[in-house]
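Just one protein chain is left out here, and the rest sit where they should.
Just so it is clear, A and B label the chains in written order, and each chain counts residues from 1 on its own.
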Amino acid sequence: MDLVTLPAAVLEQTVPILLAALAAMITLRANILNVAVEGMMLVAAFTAIAVGDVTGNALYAFAAALVAACLVSQILAVITLRFGADFIVAGLGINILASGSILFLLERVYNSPGGLRPITFPDIWHLPAGALSFVPVLGPMLEGQSFIALLAILAIPASFVFLYRTPTGANLRATGEDEAAARSAGIRTDRMKALALLLSGVLAGLAGAQLAMDRLHFFLPEMSAGRGFIGLAATLFGAGTPWMTAAASLMFGFFGAVGDRLQAFALPSQFVLMLPYLAAVVGLTFARWRASTKGRPAAITETKV
Amino acid sequence: MKAFRQLLRAVAAPLGAIALTLFLGFLLVASIADEPVLAYRELLFANFQSLGNFALFINRATPLALIAIGIVFAFRAGVFNVGGEGQLYLGAMAATVMGLALPGLPGFVLLPLCVFVGIAAGGFWGYIPAVLKVKLQVDEVVTTLMLNFVALLFTSYLVNHLLRDTTTYGAISWTLPESVWLPSIPGVPNATSAFLVAVVLAVLAWVLLFRTVWGSEVRAAGTNLRFAETVGVPAARRVIEAMIVSGGMAGLAGALYVLGTGHRFEQNFSPAYGLVALTVALLARVHPISALVTALFYALMLNGAAYMQIATDVPRSLVALLTGLLVLLMTARLRRQSSRH
């Protein structure tokens, strides 16, 4: 195993998962299980390539990706919050609609159902080699990574500060934990949920942009490869808290990077790829098991003493 | 008579969402196609133009119907089973393994064995989230969703490493012995007789759910668990049983697909049948017979799209787009209806 390039490979695998996980985490704190991260990522990746292809400008492509993912998130917000659709079904519907619309555009506009490969595509900014050599361990890992990777790492403390150190974050958590209590405190809970979805859109947009723009510079319909769901698994495994979610993402990114290499050792990659999903199930089960054996303090709705 | 009216209501309810989707789709087709009417005629009617087309249509509808009927059981027991896809894959894989492992057995022994292990594998995959939900209140949406990926990856491992037909290209298993192939529907060559199984099971499911004490107990547990306990229903057990049935039906769909249509396991044999079946079940207002009808409608659209693409310049992915639209429109309606209670 190549020990020199492994850290960089882990980071590369981790970044999209981390962004997807944070996207799912923000909505989870508003009590929304966001299964549409996958679709938002896909739309962002497609938009990035399509806009970059037309404009030849990396910044436009990047911005368009974020806007597109946010738009998708707000479609989900309207259909669930305004029209009362179920979050799971609507989220899965968004995924079908996203991949369906993209395929439709690929077939109809680009005449290439297999994907979108512009001949030239603008590069985004990557950290130059040696720029961070003064930082031990992390420095060399980050060198050569895109600025989106940097944003992803900054998003961990940022989401922590947002959730636990701002009034809006407190309102969002209150909305997720006890909607009636939040409403009675004058919080507009629907707006909080729409905001959570919007932030989720931004983060999923970053994830999609990273997938399409970091190195590949092309779009494939199966490009997101379930990373939205791995991110969801990471969030659930990390119990919806930023640091634990990030740690779980790193772990899953490590599995991914190692999985690629383990094939050389005849260990089937499928079992490695399975780990995030198994970890989510086992993690949740373990958390519930501990809660049920510990005899927790009475739930707040319990009126009997 | 009352049961018929009840059924009519269940079937009629989702027609609005379907009509609206078809209308929006038509607007879309009209804006891009030269011959929108021809496109839509192909979409809706090409399935019946030849026996061959009709057989393909039946083959498409069968797994959808079987999984959706299974999901009806889960929903009626209050379990949101998103795991149809994983249960389907495991069922298909189990049947394949059994058929390839004991090719020497006579068909009348091996075929039931294949079907049985398919049901058992799917049922097992429904049992896990059910037990976790009942005993530890682990959210079943998450577990069924995550277990899908586990099942997909596991079957992918088996088909790539152990069962792979090395004479062809791609992740495809060896072909099953012909002794276990299901016959076609008499008079319709290549149409899987598994469809007849689905029809029988739809009726049976309706009887089970609405005409047996077991069914009323499942539904009591699904609508109000504490009420169910109070009136003497072993509620936890009923929920688990319903989920085993649900997973078993998806497993059966997988097994019958392999035995009747595919005759071997292909890694990507399902175009998200599990997920589409989930929406079929919801669209059918969680009613087994209406689920069968809705599955037929979906299959009609899915296959019709291919004919539409051949006959006109409308891409077949229009159907994926319409499916997504339909799911969104349908759930929006669903909630508004249930909030009236």
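Simple rule for what comes next: a contact is a pair of C-beta atoms (placed from the backbone, for glycine too) under 8 Å apart; a residue touches a chain by one contact, two chains touch by 3 or more.
What we mean here is this: contacts and distances are computed from a predicted model.
Missing chain, UniProt name from the options "3-oxoacid CoA-transferase subunit B", "ABC transporter ATP-binding protein", "Poluprenyl synthetase" or "Multicomponent Na+:H+ antiporter subunit B": "ABC transporter ATP-binding protein".
Looking at B:Gln49, B:Gln137, B:Thr168 or B:Thr230, the residue that reaches the missing chain in the full complex is B:Thr230.
The chain not shown here is touched by just one of B:Val109, B:Leu162, B:Val207 or B:Ile310, and that residue is B:Val207.
Within the entire complex, the positions of chain B that touch the omitted partner chain are 2-3, 207, 210-213, 215-216, 219-220, 223-224, 226-234, 341.
Looking at chain A, the residues touching the absent chain are 161, 165-167, 169-171, 173-174, 177-178, 180-182, 184-187, 295, 297-301, 303-305.
Assume only the chains that are shown with their structure count from here on.
Centre-to-centre spacing of chain A and chain B amounts to 29 Å, using the average Cα coordinate of each chain. Interface of chain B with chain A (complex): residues 32, 80, 82, 132, 136-139, 141-143, 145-147, 149-150, 153-154, 156-157, 160-161, 272, 275, 278-279, 282, 315-328, 331-332, 334-336, 339.
Only residues 33, 35, 79, 83-86, 88-90, 92-101, 103-104, 106-108, 113, 226, 229, 232-233, 236, 268, 270-271, 273-274, 277-278, 280-281, 284-285, 288-289, 292 of chain A touch chain B when the two sit together in their complex.
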